[in-house]
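For this view, one protein chain was removed and the others were kept in their places.
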Amino acid sequence: MAISPSSIEQVIPGQGAMAQPSAAPGRAKRRRFRFLANAKAATGVVILAVYGLFAIIGQWVAPYDPDARSSDVLQAPSARHWFGTTHLGQDIFSQILVGARSVMVVGLIAGVLATILSILIGVTAGYLGGAADEGLSALSNVFLVIPALPLIIIVTSIVDQASDTLVALIIGCTSWAWGARVLRAQTLSLRRRDYVEAARATGERTGRIILFEILPNLTAIIASGFVGTVIFAVMSEITLAFIGISSISSWNWGTILFWAQGQQALAQGAWWWFVPAGLAIALLGTALALINFGIDEFVSPRLRSAGRTRIRTADGRTARMRVGFTPVLAPTRPVPAPREEVAP
Amino acid sequence: MRFLLQRVAFYLFTAWAAITLNFFIPRLVPGDPVQSLISRNQGRISADAVQSLRVLFGLDKNENVWEQYLDYWRQLFHGDLGLSFTFFPTPVSTVIGDSLPWTVGLVGITTIVSFLLGTALGVGAGWRRGSWIDGLLPATTFLSSIPYFWLGLVAIALFAGPGSFFPSSGGYEPGLVPAFDQYFIPSAIQHSILPAATILVSSMSGWILSMRNMMVTVSSEDYITVAHAKGLSERRVALSYAARNALLPNVSGFALSLGFIVGGTLLVEIVFSYPGLGYQLFQAVGAKDYPLMQGIFLIITISVLVANLLADVAYLLLDPRTRKS
Partner (left out) sequence: MSDPVLEIRGLRVDYGHGDAAVHAVRDVDLTLHRGEVLGLAGESGSGKSTLAYGLTRLLPPPGVVAGGQVIYHPVDGPPVDVLALSPAQLRAFRWAETSIVFQGAMNSLNPVHRVSTQLLDVIKAHEPKSTAAARRARARDLLRLVGIAADRLDSYPHQLSGGMRQRVMIAMALALEPQVVIMDEPTTALDVVMQRQILGQLAELRERLGFAVLFITHDLSLLVEFSDRIAIMYGGRIVEEAPAAQLYRRALHPYTDGLLHSFPALRGPRRELTGIPGSPPDLRAMPDGCAFHPRCPKAFGPCDKELPPLGPPGDEDPGRTVACWLHPAAAPLPR
């Protein structure tokens, strides 16, 4: 659940003098398609879309009412109950389907809120500089260093039976700092670019410069920050539900695990009670992480996994592509005797 | 030196902010639970303890906020964090004092091991692109997307249980007395293997990935080409030139994400009923034990700040550019 530091922050400034020839800058639209051409990103987006679909229609396609008790108590997965049943005979598959909405909604609200806060604070700090920057940077660093999850747990526990929206707002308000920090650093470097200097010199309004010159260049970082926050928000929400702080009257995957844990599902051998929910969380997290890898590789193509690192040479040997030892493809003939110099 | 002083000043500021936050949060709590606790224990509870809870929760309506704030600080400097409701009438500081070593031992050590191991694997993955470690990346991504606590549950289901070597809960064999002797230490280690493995498995992939990416980025720096051109051994170029530089952003990333990591790892304690701060926090939340919650949050925050400072010192030692006179 650690948010791994994005490489974007470090990659952009220092390009080696020998940067390989880059592809001709294409149109924005073509670039967007190329982003989806990245296998990792495409996989992530497809999985996310399926989750999104379940979040919308889960309520209606669920075979049972997730709260409805039945006489099929604690049954293993079967044709009637795909993921088995709880100690009250509730259908776990229906609980997972219905719970998708809460998870996605909280992730979305918290992600949007944190992203807006991080843009407001990070870009403002980076663009204005001076005392405003000092103050805002200190603020985001404080929020970064204070352990977010215990804080969220304590704040949420004050409210009795916190609703999804409230949980989302609490998470959003406490998890914007990482994004703000990355955005500030990038804005700082963008601010010194020629085209921004030029816009300033011609008397463009600050708001306009930020909106039209700076923000478009931050899109990738904002997107990756958003995805990162959504991962964190989903994990936090599920954690809160699992330890029983947020409302347990509405279903999400954490609530399922809360009941499973509370009813000693493990001791009773009811693996189906907690395995599906955990896998659903892990798959969602993987999908989001894949999207972020895609964004990372999109921004700095060097990070792409090397693809083919072995290539065939003309005489059928294989050579390995590696830094420091450029492969030689054509067979080399034995060295001929030194050529006679053309007499002067 | 200036760098270090700046950092210390920043951490002091952050500590102040966290303490102030801690002062205001309980003032959002409706006053009844504390009041009822006090009245329920009339007679069993000393006047001092009542006073301390009143300061903590701002129950003295005739004092203004500023005076309450000063009282709160005065109390903190005496090491008084109030009384725990769950372990009534044990002071919060005693409860925390008992559980802190467990957390420092488990979470502290595994976090560092995870960072070191992940970084080492990341060096390999980034230096030899397309090697077997690269193939490992999707699997580690999946593992790191699993919530820590769920992985702990699975670990218990698979490896622990009656007759297994791994105990499913607790920090040591019930009946043993915590001491540094030949009975207690092996038992404590035995109890910590499964939780530690859980934390390692799910936190390591982040470090592998970020170090790999830094290695790839650094590999195209000019000084790496120069190192190759100098005909240095592959090992020296990879370690002394590439990894040595790629490590810097990873260390600062480590410092910055400590807050996230610690939050997640505390949950593992809950699943394993490990007698550390995370488990204590879980119990406090369940019992609405506000003084204990606050105290734990404060201690966790300060521990993270101290860890951050140590990471900064490490960075200082690693990067000569910050050592400017």
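Letters A and B name the chains as they come in the text, with residue numbers starting at 1 for each one.
In this text, a contact is a pair of C-beta atoms (placed from the backbone, for glycine too) under 8 Å apart; a residue touches a chain by one contact, two chains touch by 3 or more.
Predicted model, so just to flag it, every value in this text is computed and none were measured.
Across the entire complex, the residue among B:I38, B:V104, B:L117 or B:L318 in touch with the chain not shown is B:L318.
For subunit A, the residues touching the chain absent from view are 14, 16-18, 20-21, 306, 309, 311, 314, 319, 321-330, 332-333, 335, 338-339, 341-342, 344.
Listed by residue number, the positions of subunit B touching the unshown chain are 219-223, 225-234, 236, 240-241, 244-245, 248, 318-321.
We adopt the following convention: only the chains that are shown with their structure count from here on.
If you average the CA atoms of subunit A and of subunit B, the two centres end up 22 Å from each other. Residues 10-11, 13-14, 17-18, 21, 25, 28-29, 128-130, 134, 137, 141-142, 144-150, 153-154, 156-157, 202-203, 205-207, 209-210, 213-214, 216-217, 219-222, 224-225, 228, 234, 237, 249-250, 253, 256-264, 266-267, 270, 281-282, 285-286, 288, 293-294, 296-297, 300-301, 304-305, 308 of subunit B touch subunit A in their complex.
Within the complex formed with subunit B, the subunit A residues making contact are 1-5, 7, 9-11, 14, 16-19, 138, 141-142, 144-151, 153-155, 157-158, 178, 181, 231-232, 235, 238-239, 242-245, 257, 261, 266, 271, 274-275, 277-278, 281-286, 288-290, 293, 296, 300, 302-303, 305-310, 322-325.
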